[in-house]
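A short worksheet on the structure shown next.
Then we have chain A:
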Amino acid sequence: MRPIGIITQLLELIVALAAAPLFVGWINQCRAWLQNRSAPSLWLPYRGIRKLFHKDAVIAAGASPLFRLAPYMVFAAMVVAAGIIPSMGTRLPLTQVADAIALVGLLATARVFMSLAAMDIGTAFGTLGARREMMVGFLAEPALLMVIFVASLISATTALPAITEHLATQSLGLYPSLAFTAVAFLMVLLAENARIPVDNPATHLELTMIHEALLLEYSARHLALMEWAAALKLFNYACIGFALFIPWGVSTRGSAPVTLLASLPLLVAKLAVAGAVLALIETVSAKLRVFRAPEFLATAFLFAVLGLLVHLLLGA
Partner candidate 1 sequence: MDFLLLLASPLTGAAVLALLGARRFAPELNIAFSLATFLAACALTVHVVSAGALSFAHEQFFIDPFNVFLVTLTALVGLTTAIFSRPYMRIEIEHGRVRAPQLRLYHSMYQLFMSTMLVALTTNNMGLVWVAMEGATLSTVLLVTLYRTGASLEAGWKYFVLCGVGIAQALFGTLLLYFAAEHALGAEGVRALLWTHLNGVKGQLEPKVLSLAFVFLLVGYGTKVGLAPLHNWLPDAHAEGPTPISAVLSGLLLNVALYAVVRCKILVEGSLHSALPSQMLMGFGLLSVLLAAFFLWRQRDIKRLFAYSSIEHMGIITFAFGMGGAVANFAALLHMTVHSLTKSAIFFAAGHAAQKSGSQLMDHIRGLITLSPTVGWGLMMGSLAILGVPPFGVFASEFLILTTAMREQPWATPLLLAALGVAFAAIFGRVQPMVFGETTARRLPHPPALLPVFVHLGLVLALGLYIPPYLADWYRAAARLIGGG
Partner candidate 2 sequence: MAGVSLDLQLLNLCAALLLLLSFAMLSQRRIVNLVNLLALQGAVLFVATLLIAWRTHQAHLYLSAGLTLGLKVLLLPYLLHRLIRRLQVYWDAEPLLNISGTMLIGVLIVVFSFGLAQPISALASTATRNAIGIAVAVVLLSFLTMIIRRKAMSQVVGFLSMENGLFFGAMSATYGMPMVVEFGVALDVLVAVLVLGIFFFQIREQFDSLDLHHLESLREDAAARRAE
Partner candidate 3 sequence: MAPVPHSPLDACLVLLALWGLIGLAGLVRPRSLRYVGRTLFPLGALCGLALAAVAFSAIGTPTEHALLLVGLPDLPMHLRRDALASLFLGLLGAVSAGISVFAAGYFRRGQGTSAGLLCLQYHLFLASMGFVLLADDAYAFMVAWESMALASYFLVTTQHSLGEIRRAGFLYLLIAHVGALAILLAFGVMQGGSWQFTFDAMRAARLPPSWAAAAFLLALFGFGTKAGLAPLHVWLPEAHPAAPSPVSALMSGVMLKMAVYGMLRVSFDLLGTPQWWWGVSALAVGLFSALYGVVFAAAQTDMKRLLAWSSIENVGIIFTGVGLAIVFHGAGMPALAALALIALLYHALNHAFMKSLLFCSTGAVLHSTGERNLGRLGGLIHRMPWVAWLSLIGALSLAGLPPLNGFVSEWLLLQAFLFAHQVPHTFINMLLPLGAALVALAAALAAYVMVKFYGVIFLGQPREATLLHAHDANALERLGLLWLAAGCVALGLMPTQVVGTLRAVVRELAHVDLPDPTAPWWLLEPLPGRLASYSGLALLLAVAAVVLLTFLGVRLFYHRRVRRAAPWDCGFARLDARMQDTAEGFGQPIRHMFEPFFAMRRELPSPFDRAPRYHVAIADPLWLRLYQPLGSLVQRIADAFAVLQQGRIATYLLYSFVTLVVLLAVVL
């Protein structure tokens, strides 16, 4: 493990922790502009988290230790995930520890802990949220795996950095299979991060909420960790997307360490664009009924599988 690796690793973690709330803020800002509302500050998420950390925690009477453990677990899972995804450099020690499949597993672990925590209090909404979250999850997870499979079939590996490098170093080869999977991935991203059309992050309306229902019982620092974890999750997904579909500009093995610095602004740019696109999608599309969500995800799954078949047919 060479120092450059450790540097890259730490840098990525810091950037992720810092940039995740910012990304959320940016998306909200874009949304506001598109819906020509007066936009909230870009730093609002930070303030929210900071405020929450300063509050007294209120915990439901019937809560078990699991309830208090969950936020830390989820947060940790997200941070480690951020450490695995090559958003800036591919010289990441952690990526040896967990490849793409393990990454999906890690995200699943976070989801399971969230759902269990939500069921722990035993309110109607908690269990409702848990059920819906798992429902979304068990369809989104295989879809995400399929997406990753296509990429890893192309580059004959499941290690993310290797995939990224392979795709990045290609002389701009066009992969029709990746086009399919990109669509699939986008849908998964929306579903997994509780965005419209599957869920609405900005509502507490019982009948439709999924993500918020999970957090209903959390307060103060626990809620803060959960919010932060959510932001990280979105960030991670975005970075996965970059790593798979627009990997260019990442500082790869062999390239000079300096490229690492160059990759930072590039990442910011990518994020900016991605945020704008997400905001656009969320603005133009309408929230689905909860029972439509499976069909939405099934479509994503189907697209991913199609991508797979296309790859096997065309060998590209």
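Descriptive notes on the structure:
Definition applied: contacts are C-beta pairs under 8 Å (C-beta built on N, C-alpha and C of every residue); 3 or more make two chains touch, one makes a residue touch a chain; residues count from 1.
In picking the candidates, the idea was that all candidates are chains of the complex that A comes from, given by their letters.
Everything numeric in this text was worked out from a predicted model, so none of it was measured.
Interface remark: chain A makes contact in this complex with candidate 3 (options 1, 2 or 3, touch as defined above). Across the complex, chain A meets candidate 3 through its residues 53-64, 66, 72-73, 75-77, 79-80, 83, 94, 96-99, 101-102, 105-106, 108-109, 111-112, 115-116, 119-128, 130-132, 134-135, 137-139, 141-142, 145-146, 149, 152-153, 156-159, 162, 206, 216-217, 220-221, 225, 291, 294, 301, 304-305, 308-309, 312.
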